[in-house]
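With one protein chain withheld, the remaining protein chains of the complex are depicted in position.
Chain lettering (A, B and C) follows the sequence in which the chains are written, and residue indices restart at 1 in each chain.
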Amino acid sequence: MLFDAATAGQTARVEVRESRGLYRVTIGEKMLELDLVKIGEHDVSVLVDGVSHDLTLEKTPEGFAVLVGGDRFDVGLKDAVKGAALGRAAPPGPLKLTAPMPGKIVKVLVSAGEGVEAGRGVLVMEAMKMENELKTTRAGTVQQIRVMEGQVVDMGALLLVIG
Amino acid sequence: MLFDAATAGQTARVEVRESRGLYRVTIGEKMLELDLVKIGEHDVSVLVDGVSHDLTLEKTPEGFAVLVGGDRFDVGLKDAVKGAALGRAAPPGPLKLTAPMPGKIVKVLVSAGEGVEAGRGVLVMEAMKMENELKTTRAGTVQQIRVMEGQVVDMGALLLVIG
Amino acid sequence: MSSPRKFSKVLIANRGEIAVRVMRACRELGIRTVAVYSEADRAALHVRYADEAYFIGPSPSRESYLKMDTILDVARRSGSEAIHPGYGFLSENAAFAKACGDEGLVFIGPPAEAIAAMGEKTSARRVAVEAGVPVVPGTLHPLVDNQAILAEAKRIGYPLMLKAAAGGGGKGLRLVQKADELEMSVDRARSEAKSAFGDDSLYIEKAILKPRHIEIQVLADKHGNVVHLFERECSIQRRHQKIIEESPSPFVTAELRQRMGSLAVALTKKVGYVNAGTLEFLVDENREPYFLEMNTRIQVEHPVTEMVTGIDLVKMQIRIAEGEALPFTQNDLTQRGHAIECRVCAEDPEANFIPNPGRIESLRVPGGPGVRDDSGVYEGLEVPMFYDPLISKLVVHAETREAAIARMLRAVSEYKITGIKTTLPFFDRALRHPKFIEGDFDTGFVARLQAEKDDRVRATEIAMAVAAVAAYRARRQFRGPMNSSTSPSSPWWLLGNRDSVTRL
Partner (left out) sequence: MSSPRKFSKVLIANRGEIAVRVMRACRELGIRTVAVYSEADRAALHVRYADEAYFIGPSPSRESYLKMDTILDVARRSGSEAIHPGYGFLSENAAFAKACGDEGLVFIGPPAEAIAAMGEKTSARRVAVEAGVPVVPGTLHPLVDNQAILAEAKRIGYPLMLKAAAGGGGKGLRLVQKADELEMSVDRARSEAKSAFGDDSLYIEKAILKPRHIEIQVLADKHGNVVHLFERECSIQRRHQKIIEESPSPFVTAELRQRMGSLAVALTKKVGYVNAGTLEFLVDENREPYFLEMNTRIQVEHPVTEMVTGIDLVKMQIRIAEGEALPFTQNDLTQRGHAIECRVCAEDPEANFIPNPGRIESLRVPGGPGVRDDSGVYEGLEVPMFYDPLISKLVVHAETREAAIARMLRAVSEYKITGIKTTLPFFDRALRHPKFIEGDFDTGFVARLQAEKDDRVRATEIAMAVAAVAAYRARRQFRGPMNSSTSPSSPWWLLGNRDSVTRL
């Protein structure tokens, strides 16, 4: 199976094959043979030519997060054949600003119909006692405001639509 | 629901009822109202009139093992109505000596047909580098020997039958 | 001075790791503990850990952990003899300390008067000035209306700091570089101060550039004995909040340690302070200390001092509140080895430390020699959005600073948390940075680090390979593309023989 993988500023074409309980993984030119043992729900112990890796995995919208030692990799994966993102694809059309964390809307800094430049602060959210100003990544017009000041929203909740 | 519970040398008739998200448990004369929250697979947090208990449970053949603080209770439970043990009942008929742990049979100290007194050592098992002599809890005749020296057996495996 | 009276039951008016820390001390002293909890905290660790626990209201702290009357009522009903406030919440609230006294409860902390004198920054600065302790130039009184702030700002000049008069923990704190940023910053700071402390008055002071944040721990008993337990280096901060602390400070010389210790003890005595407290200083490049403020409570970072001095500060707080005299003098105290603390927070260090509450799916804590984990969470817990993002304090102790850094890197590599993003990966990078290793840093370290490119040798290849294998297994199990809506709490990509060790 072929994937396009991206993490830590690097991208690679990755092929995975299975044979006799081992995984053959080809990254670019290089081939790794993984003796992989699953431990509990999130951990795997991997031996590659005697080199031992203790990894912890977590499913993410884009692919998987991988903890190795003290480091973390958010690995994005695409099916290299279908080309479809394994995770959620970037939404097309107008910019839908969603909550980056659960929290409370402290202030709405724009009004419907108002024009905004990219980088303009549009909302102030409070979470864990810190106020965070959310900015639009795109210039346009505020088409919808889906929240009110004082409202508590979940992570990923739709806040504003800017077209 | 009525149970006969036994642990730490005490026995009691225990009734459990459920109402409005709470459990009413009557032990003998005493009634406890439990605000019980399940945490993960093995832990529960229980509040009884403001007193907090952090407990860890484990299923056992006889009922449940309960860890409270540094202490452990192996609670045996019987359905007080049906009278049926909730766990495995003591086997009737001849004494079936089973392996108390996984391990290796180092020596068989008796032969088939031989008469033995209660307390007589009948087998030597090795587990975790320690040799342990298994004794019969009952006098009788060795009817069957189901293992050989050098054999590795699982916990609970039938070793000898003494009638 | 009443003779020592041992407590048999103490209420802890707090949550999270510090509530658990205080309960551990109580349990070791044979004191029963009483927890209070909000809607969101029924299953919190401090509730499970306590001997008793009582509900005090909705999740927002204003309606629960800040509700004095409710908490005092619980103390009364539970028959508690004393209240430990932890840090934050009501810990530096003079009115609460006084209310405890009026109720016949012992407040485990300083007298209300000392909190009033030192807790409010501008008055603390006035006291310090009188005591001849150097302070940073700025307003000595809280400013309520914006006009006054604009005027003062013009007088002092830029860059300057805006601070919540009632504040602490960096809340309501803002650096203002130039005049045109002032107005917007004032608004934001006020609104933060309001929601955090219910008081939106601010004060401003000259910003000292490349400053080190160094603080002195003090202990004072009810018999007039005061000692200091040396310094803590707290210069590694993000959004004006400490994230890595250590003791001793690699920047502090024996002379400076001596000098700051004496200033701290003098100021502590001057205000008739009792119990544990911390005097925060800014130290400039020329090793000149400027007194900033006094934290009239236990500090988040107290464990580094415990590990180098061998003194249990929370137990000492309780003993002092019981009326006992300090069991040691200044000369009995020594620093052995080196300790470092890293604050493990539910934040995304890749996204400017934005809070990242959520459910902890899996948790593996580090162990072995010289490692201490002061945690407020457990596997399966939903970290609530209502409170501070601190979930655990990872602390190490070793013979030397070099050995302590190596040990912390080892401990960080053993600490595995999934389900939420944490500051752990940040520590792996920060502690390997040459500037940190040399001890050559200031409060701007984190910002500079994040601007730099990451030049660690990283295990990118194996991470990609194993992620691809996981994706391959997922595909094999469910034809069709992965569905990101799959709940992360059921890692279906590793279905089969769950909880067991399986060769794939």
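Following the convention adopted for this analysis, a residue touches a chain if its C-beta (ideal position, glycine included) is under 8 Å from a C-beta of that chain, and two chains touch if they have at least 3 such contacts.
What you see is a predicted model; the values in this text were computed from it and never measured.
Enquirer: Looking at the whole complex, which visible chains does the left-out chain touch?
Expert: Looking at the complete complex, the unshown chain comes into contact with A, B, C.
Enquirer: From the listed residues C:A43, C:I56, C:V344 or C:A471, report the one that touches the chain absent from this view.
Expert: C:A43
Enquirer: Touching the left-out chain: which of B:V75, B:L97 or B:L160?
Expert: Checking the options B:V75, B:L97 or B:L160, the one contacting the hidden chain is B:V75.
Enquirer: Can you list, in ascending order, the chain C residues touching the missing chain?
Expert: 20-21, 24-25, 27-30, 42-43, 303, 306, 310-312, 336-337, 359, 361, 364-365, 367-375, 378, 380-382, 398-399, 403, 406-407, 410, 413, 489, 499-501, 503
Enquirer: List the chain A residues touching the unshown chain?
Expert: Spelled out for chain A, the touching residues are 37, 39-40, 43, 45, 47, 50-52, 54.
Enquirer: Taking the full complex into account, what residues of chain B touch the chain not shown?
Expert: 1, 3, 5, 7-8, 10, 12, 14, 16, 18, 21, 23, 25, 27, 30, 32, 34, 36-44, 46, 48, 53, 55-75, 77, 79, 82, 84, 86-88, 100-103, 106-107, 124, 126-133, 155
The rule is simple: only the chains that are shown with their structure count from here on.
Enquirer: Return the distance between the CA-based centres of chain A and chain C, expressed in whole Å.
Expert: Roughly 29 Å separates the two chain centres.
Enquirer: For chain B and chain C, let me know how many angstrom lie between their CA-based centres, rounded off.
Expert: Using C-alpha averages as centres, the distance is 47 Å.
Enquirer: Give the residues of chain C that touch two or more other chains, as numbers and ranges in rising order.
Expert: Counting only residues that touch two or more other chains, chain C contributes none.
Enquirer: Enumerate the residues of chain B that touch no fewer than two other chains.
Expert: Residues of chain B never touch two or more of the other chains.
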